[in-house]
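The complex appears here without one of its protein chains, the remainder shown in place.
On to chain A.
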Amino acid sequence: MNQSNIETLIDAGKKRKADFVEIYEEESRNSSISLRDQKIEQSLAATDYGIGIRLVYGTDVLYAYTSNDDQQHLLSLIHLLADSRGEVANGSSAFTLPGDVAKYSFSKNIHDPRKVPPFRRLELLQKADSVARKVSSKIIQVGVSASDIVTNVLIANSEGLWVEDLRVRSRFFLSVTAENKGERFVASESPGALKGFEFFEGLPVEDIAQKAGERALFMLDAGYIEGKKMPVVMGNGFGGVIFHEACGHPLETEAIRKKSSPFVGKLGESIAQSCLTAYDDGTIEEQYGSLKVDDEGMPTQKTLLIENGILKAYLADRIGSMETGSARTGSGRRESYQYAPVSRMRNTYIEAGKDSLEEMFASVDFGLYAKRMGGGSVNPATGEFNFAVEEGYVIRNGKISEPVRGATLIGKGHEILPKISMVGKDLELAAGTCGASSGSIPVTVGQPSLKVDEILVGGR
């Protein structure tokens, strides 16, 4: 979209008395290739394109999106939105963007995936499939995919902001199914990064496939833990999904502004033990949830959420900031032009602490070591969460004992936080996908190993 077209659209919104007008244009080139049953299941290269227009009156948001870039069509959407409020036109003067576009692009190290032929990715998938299948004859299926997306985003608004951001992300997904006498277990791995094809070139594919295959086999014969409340030691890395779901979402101003979070009004208060400090950081180099600018065009930042147990900040987008009084944190995010931005997490993690994993085990007479978490979800309004444990072990008399499968952790985020009593030194980050009101977005979760004194473990 050229400058003149952007200015005409912003002007049209201002003439209809909008306090704030934003134009968001996005074109993505995405490619993916997937292998299952040792065959290429799908190979795809495609183009996504669309424009989002946001008019803000006070803190009321009016949003339109379309994949049709015809200027008259876009103007008609602005008028449709304004008509919905009964706003008549006034005679404001023509809008002019005051400066040149600020352009952000790839770093110098990026290997542009648009220039990589599909067969290069195929080699990667075949290697993973071969290694995983060699682990055991009980491995009956392997699914592998590699995908990348290059997105050019243009954001302009009535405050004179005009930026373009060229983004690239890559993700690898592997699932390994083991079978024995009708029983099945699936182990999966899904690393991702804010990188181009160099992500795949540097990926330890054989190691990932070997470990996933071994885990599927190992867990296939695991029994079940007796379900009840007990201490749980959580593994590092993707274990951070529990903080993301149970505490991260309720700290977004999207929940705070609707008084739909247990953390409303708790800034400055103690919500966890002093061993716990947590951040949401959009600036970490090459991490999957990182961004140079958020989807409202604001540079991202490192946001201290909890410091030594004290709640320090919420994650705020433009509207959330206006309604809650919290400073914007560069957290306005959306899946695509099909969503208006709202406050969302980027790379969310608990900072490394002082305890060792061995010390945590030693403090538990009977409990669960949730070494690898599966997915989870939370209801921010009530704080009720649930998580699946993909790889778990019984802790008995301070030592790791037999493996267990099918365990689930449930509770309330604000009740579990104060029960985190030990925080390990082994901070690790892991890529994930987060779904909420502005769609599914790439994020990073993370934590060191940590101990929760008591949580309900679902089992048999």
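Heads up, the rule we're going with is that contacts are C-beta pairs under 8 Å (C-beta built on N, C-alpha and C of every residue); 3 or more make two chains touch, one makes a residue touch a chain; residues count from 1.
One rule holds in what follows: contacts and distances are computed from a predicted model.
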| request: Refer to UniProt and select, among "Diguanylate cyclase", "Protein-arginine kinase", "Phosphoribosylformylglycinamidine synthase subunit PurQ" or "Zn-dependent protease", the name of the complex member that is left out. | output: "Zn-dependent protease"
| message | With the missing chain put back, one of A:L44, A:A89 or A:A362 would touch it. Which one? | response | A:L44
| task | Taking the full complex into account, find the residue in A:F95, A:F185 or A:Y279 that is in contact with the omitted chain. | result | A:F185
| request: Determine and list the chain A residues touching the chain excluded from the picture. | output: 33, 36-37, 39-50, 59-68, 73, 77, 80-81, 83-85, 118-119, 122, 140-141, 177, 179, 182-186, 224, 226-228, 258-260, 338, 340, 374-377, 379, 381-388, 405-408, 410-411, 456-460
